[in-house]
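Only one protein chain is missing; all other protein chains are in place.
Presenting chain A:
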Amino acid sequence: MLFHFLFTLLVAPLHAAYAGAGPSDYHERLLLRPLPQSALLASFNFRSNTSASAFDQQNFRLFPRSLGQILQHTNTKELHLRFSVGRWDAESWGALPWNGAREGGTGVELWAWLEADSEEQANAQWLTLTNTLSGLFCASLNFIDSTKTIRPVMSFQPEGSHSESSLSSLHLLHGTLPHEVVCTENLTPFLKLLPCKGKAGISSLFDGHKLFDASWQTMSIDVRPVCPADGSECILEMEQTVDMVLDIERSKRPRENPIPRPGKMEDLVCDSSKHYSAYGDACYPLHRSSDPTWSLTEVFGRPIKGSCHLADLSGEGSETICINVPPEREVRVNTSSSFSEHRHEDGFLRCYKLSNGDDFDLELPDQTLLVDTPLPQPHLYAARSINGYGQERGSVQAVINNPSTTSAIDFVYLESLPWFMKPYLHTLHASVSSSSATNATSGAVENPIVETYYRPAVDRHRGTHLELLLSVPPASTLTLTYDFDKAILRYTEYPPDANRGFDVAPAVIRLLSPKEAKASRGAYLRTTSLLLPLPTPDFSMPYNVIILTSTVMALGFGSIFNPLVRRFVAADEVASVGPGGLKGFIRAKFTRLVARFASKGTKSQ
């Protein structure tokens, strides 16, 4: 409860800053939050606005033209794109930094509201959108075809303000690529969309080496129309976020020597109270009780190169760097120019305002802390796994745990399954087990499934779309299971790369009941993706056969073709050609010339 209170205290001012469109059209903010086990959450947020009229007239200033034109061409009214790697460790790191509203599941996820008259038209526009975005972001988004596209019913709501009349013609389409590996080639186009392009401001911290060495990392792009309540002109807001959890120890390793070799004996902190420590050759390593020392330069490989001059220079929006540490934690600022520090009331949040131009670095020395930063706790924990073994069938088990002792949580569970994974809906079974004995009697839920939306798969045309409205009582665990069959693919349907199995997209969980979840962004949770091994032929066999037959054909063809095109000359004829070499060549030419003249002579006679 205390955590929740502190969390609201702590995050409220942050979020208030984003609530309305400020005077300026570009905002950026970095939130740093040290996490347990020497991890560090760095949450970058960039927002740029453009007025609807300027957008319609293709008058792009802060809004990137490349993306804007794609949106206009495909009639996309609202767009959400996620690139993620790794997984969020909710047990140690607490709730997601944006409550899941800006974080994606493993791989790439895209959903958008397209304006179209019919479903076919929406599909065609969606195809254009995925293909153009694929080019823009160097991702395989073009592989989001009809088999990977669903039209969610309950899981997503438009974030932006759309008029009632336009809502009816908006189509929501959602596609995922769980196997897409996000890497530097996706970061570069992402940076290009920013006004300061990674040259100044907080985006200057982006270094592919550090960013993609993170334990968890997600990038998102959200475009939505925002119409102020006072009736003034609507604006189009583009929000880009990059969230990552860095391992401080790992990030601090120098680039020349990134190998984590065993440390020197002197560096080990040993427990000297052990009876064997007297022998001198044994060391029971102790856990470091103090917070590790780190600085922005060490963790990100470079300092912040001043502020982006396009951003707000006054007001709360100008506090571009915030760090979430206990009040007694010492934070040194290394910069040659002026800066201002602002501590928020509860003391757990400090924000800094940067000046133009000069390098800015934060340094946190080694310090033993008495109070830990309270971490916001998640409302739900979710884990999903494939059970069973063999090539024929299996079952999926999703375990969703509600840690709250007081409030039940309603949520929507969305599964988008590939067509070759064929679930049996009659085996869908949800059971609730209470972790505390007292709740077992009071919160006896007969069937936690309140509502089911199911669209079965069609082989090779569309995947399964399953949406469930569920409710989990306080302090209990909901186990959702269903069985499935594995289809046998045609051999051309296997991807050309090494076949480790097929990835199943993460399940999306949308929280409905707690108050915070009612915000326009919503609160989400995503499980990890699954690996679905399918019966796979040994592809080396056909290739062996192809290679062997090709060799045989080449040999056969060569030996037949060779005598066919060769001119055979008898041995005695060869001798008449005479000696080789230059001398022979000249002599042959000469004799031919002589012969020609001789023949002319005979003709004339």
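By definition in this document, a residue touches a chain if its C-beta (ideal position, glycine included) is under 8 Å from a C-beta of that chain, and two chains touch if they have at least 3 such contacts; residues count from 1.
In this section, contacts and distances are computed from a predicted model.
Missing chain, UniProt protein name: "Glycosylphosphatidylinositol:protein transamidase, GAA1 component", from among "D-2-hydroxyglutarate dehydrogenase, mitochondrial", "tRNA (adenine(58)-N(1))-methyltransferase catalytic subunit TRMT61A", "Glycosylphosphatidylinositol:protein transamidase, GAA1 component" or "Enhancer of polycomb-like protein". For the chain missing from the display, the contacting residue among A:Gly231, A:Pro260 or A:Pro563 is A:Pro260, taking the whole complex into account. In the complete assembly, the contact with the undisplayed chain comes from A:Thr106, out of A:Thr106, A:Thr147 or A:Gln240. What chain A contributes to its contact with the hidden chain is residues 37, 85-87, 89, 91, 106-107, 178, 212-215, 247, 249-250, 259-265, 267-268, 270, 274-277, 281-285, 287, 383, 385-390, 395, 397, 497-501, 503, 528-531, 533, 536, 538, 540.
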